[in-house]
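Just dropping this structure here.
With one protein chain withheld, the remaining protein chains of the complex are depicted in position.
The chains carry the letters A and B, assigned in the order they are written, with residues numbered from 1 in each.
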Amino acid sequence: MSSNSLTRRQVLTRGSLFGMAALAGPSFLAACTPGGSTSPTGAPTSLNGLWVPYDNLINASKASMKQWIGANVPVDIATVPWADWDRTIRAFPQQQTVPSIAIVDGPQLRGYAANGILKSLSDYFPKADLDDFLPGTVPPAQWKGEFYGPATNESSQAVVYNKDILDKHGITPPSSLDKAWTWPQFREIMLDIQKKERASRGDDQFWGMFLGQGNFIGGGTYTGLNIIRSSGKKGSKTFKAISDDGLSVAGYADTSEAYDAYQFLQDLYQSDQLTPQSKSPDFFYNNQIAFWLTNPDVAFSGIAEKAPSMNWGVTPHPYFVTPIVQTDSYHLGVPANAAHADEAAQLIQSMVSEENALILAETQKAIPVRRSLLGKLDYLKEANFQVFVDTVADWGTPRPLTPGYSEYDAVYAPMLSDISTGGDIATLVPRAVDQIDTQLARYKSLV
Amino acid sequence: MISGSVKKRRVRSPLTSARNAALLLLPTLLLIAIYKYGPIGQAVVASGQSFSVAGIPLGWVGLGNYERALADQVFLQSLGLTVAFAAIKIPVQLALGFSLAMFLFQSTKLNGFFRVIIITPAVTPIAIVGIIFLFLFDREVGLTNAVLTAFGTGRVGWLTEPHAAQFVVIFASIWRDAGFAMLFYLAGLTAIPQEVLEASRVDGANSWQRSTKILLPMLQRSTQLAAVSTTVAAFQYFAPIFVLTRGGPQNATNVAAYNIYQQAFVFYDQGFANAMAVVLLAVLVVVTAFELYLLRSRWEY
Partner (left out) sequence: MSVTSSKQKLNHRTPLARAGSIIVRLLLLLLFLLPIYLAVVSAFRPNGDIFRYGGTLAWQTFIPVPFTLVNFQEAWALPNFPIQIVNTAVLALVQATATVALALLAAFALARIRFRFRGLIFYLILITMFIPFEALAAPLFLIVKDLGQLNSFWGLLLPWIAAPIAIFILRQAIADIPASFDEAVMLDGGSLRHIFTVVIVPSVWPAMLTAWLTTFIFSWDSFLWPLIIIQDPAKQLAQVGIVSLINPNEVHYGTLFAASLIVTIPVVVMFLLLQRYYQEGTVASGLK
C-alpha cells in the first residue's frame, strides 16, 4: 500500500506541472461557449450522470470531474447494474428525462449512434484529440464521420498467473510479447500443472485456467473471440471476424481456421477440463486456478481485494497464428435528448483533458485513454502492468465494428458458451451465423 | 324467517337494474378490454408490420413475419418445448400434490411443520427460486455435484448439458409449485366426511388402494381446480429460464415465451415477436381447450 501512495504522489506532482498548461484549454472553451453554465438563463443547477456500479470507475470519474465542477455545477451519479445496461440506454429516446451524461460500452457506440440515441460530440473533440486517443478506442466511437464520445481509459487483456503455484512446478512464463506462448504450448503447460495439482490435492477442484471476466462460459465476445480471431492471418477474414460494412459474419466467423479454433475452445472445457464451467473467478483468488485470462481493471482490483497476499505475475495473451487482443473500454456519451447537453459535452471534454485523463486513469490504476500519457504513469512500468500496456500498443484491436454489436453479441456469446459446454460445432456455428446476419441486415437502411 | 311474499316486488328493484350492473362492472370491463383482450388485437396488428431496431413501425409486410416464424427452426422447436414442459409438469405436479396431501393429511404438529416446508417454495418469488437452483446445480460448487463426486461419479453439467438443463428447469418449476397442488388436495380432503376416511381404513384396504380407488374419485373437484390453475402456470416458465439458462444450452430450454422475449426485447424485432406470439397463443388455446374438454365433467362455474 505504501509504495502505491508514493507512486501516486510522484505522479500527481508531475501531472500537476503539465496540467497547468492544459488547464487553460477546456476552461477557456467552457467560458465562451453559449449555453454554458455561466449563461444566466436555463443554466443547470446540477448534471445527472448514469454510471456502471463499479466503485473504481466511479471514484476515478469523480476525481476527474473535480476541476469542471469547481467552475460549474455538481454532478449527481446514479448507477444501473451491468446486466441492464444496454436496454437502459436503448430506452433513452422513449423517456422524458434522461441523464445528461452516461457511460456507454465502447463496441455498442456505433449502434447507439446509428439509432440516434447519442449526440455527436465531434464539435468538442478536434482531430488533435482523436489522434492522441489510443487507436483501439476511436473507431468504435465513430459513425458516419462523427465522433460520439471518448473512452474513460483503455483496457487490455493478458494472462494473470499464480506465481507460487507455477514456481512449485518450475514454470516461468514469458513476460515479453515476442516470447508469448502459442495456445498449444500454453495448453500443454496447463495440462501438466493441473494433473499434478489435482493429484496432490486429491480432488478435482483445481483447474489450469479461467477464461474471461466470468460473465460467459467460453469468454464471450471480449475474451473468447480473441482465440478465434487469432487463428487467422493478419487481415484475413477470420482475423477480421466481420465484414467491413459490419453487416455480415458469413465467411468470417465460419472459416475453416475459425472452426479449428472453436474445436480448440471446446477441448479446453471438455476433453481437457482445463477450465471450470462456473461463472466466477473466485477460484483464482482461492489458489484453485493457475492462470486467469483477464483485463487489468479486474485483475488488479480483484486480487487486491480478495487475495491481497497472492504472489502473482502476468504473461502475454496466447495466440495461434496472429497475436490479437481486443481492447476498448467504457466511453462517455451524451444522450441525444439530454437536457444541458452542451454542459455535459464540456464536462466530458474536461474529464479527458490531458490533465484530467491522467487523474481518471491514475485513480483507477488503468491505462489512460491518451497516448501522450503512457509515459507519465509510473505504475504502467511495473512488471505486471507492462505486459498489459505492451499488448495494447502492439496487439490491440477493436472488437468487431458494427452498428448491430448488441445483437451480434447476444447471439455470438451464447454460441461460444454452447461450444464450450460441448454442443455440436457443425450445427451451432452455421445457425449463429445465419441468426446474426438476419439481425445485422436490419441495419442496412441505417448504414 | 324471511317470508316468501315479497318476491313479487322485484320488478323494478335495483337488483335488476342494468345501469347499476354497468356501473359496478365498468372499471373491470374497461381494464379487461384494454389489458387482456387488447394485447391479442395488438399482436395481430403488430405482426403485420416490420419494426426498426429502434422499435419504430416501418410499414406493412403482410404475412412476412408469419412466414419467417413458421420457417424458423428455433421457434418451431420452442413451441414443442413449451407444450412438452407443460405436459410433463402438470401430471407430475398433480401426482406429487396428491401424494403429499395424503401423507400429511393428519393435523399433527409434525405434519404442520412439513406442510409449511413444502408450501414455503410456493410463495417464494420465482426469480429467487431460480437463484437457489442456480447455486444448487452449479457445476463446480453446487451441492448436487458435490454429492455425486462424493459417490465417485463425475460432475454433471446440470445447466450446460441440454437434457440436464431441461430437467433442472422443470424440476425447479415443479419444486416451486408442488405446494399449491398439495393445498388444493388438502382442502378437498378436509371436505370429505371423517367417517368415509375411517371406514376406508377399517375395511382393511391398504393405503395405496385407499388413495386411488376410494379417495381419488372423491377428490375429482380438487384435481380439476389444481389442473386448471396448474395449466395456466405451466406455460409460464420464463423466470426460471431467465435466471438459470437464458434459453440455453443450445436452445434446449428456449421455450416460446423466452424466444419471444428475446426477439422483442433483445433484438427489438417487435413485428417478428408479435407474429410468434399470435402463433403461440393459437397453440396454447388449442392445448388448453383440449385439457378443459378432458376435465369438462364437473368444471362449471
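Note that contacts are C-beta pairs under 8 Å (C-beta built on N, C-alpha and C of every residue); 3 or more make two chains touch, one makes a residue touch a chain.
Predicted model, so just to flag it, every value in this text is computed and none were measured.
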Query raised in the report: Hey, which of A:87, A:144 or A:169 is the one touching the hidden chain?
Result: A:87
Requested in this report: Based on the whole complex, identify which of A:279, A:317 or A:442 touches the chain you can't see.
Outcome: A:279
Report summary line: Filtering B:48, B:97 or B:188 for touch with the omitted chain leaves B:188
Query - Residues from chain B at the interface with the omitted partner, ascending - result: 2, 6-7, 9, 13-18, 20-22, 24-25, 27-32, 34-40, 42-43, 46, 100, 103, 106-110, 114, 116-121, 123-128, 130-136, 138, 140-143, 145-147, 149-150, 175, 183-184, 186-188, 190-191, 207, 221-222, 225, 231-232, 235-239, 242-243, 256-257, 260-261, 263-265, 270, 273-274, 277, 280-281, 284-285, 288, 292, 301
Report summary line: Against the hidden chain, chain A presents residues 53, 78-84, 87-88, 91, 94-95, 203, 205, 213-215, 278-283, 285-286, 288, 298, 306
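Rule of thumb we're sticking to: only the chains that are shown with their structure count from here on.
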Query - Whole-Å gap separating chain A and chain B, where each centre is the average of the chain's CA atoms - result: 42
Query raised in the report: Considering the complex alone, what residue numbers of chain B touch chain A?
Result: 52-55, 73-74, 138-141, 149, 155, 157, 160-162, 246-250, 262, 265-269
Report task. Spell out the part of chain A that touches chain B in their complex, as residue ranges. Result -> 87, 90, 93-94, 111, 114-117, 203-205, 217, 276-278, 283, 404, 406-407, 410, 414, 417-418, 421-424, 427-428, 431, 435, 439, 442-443, 445-446
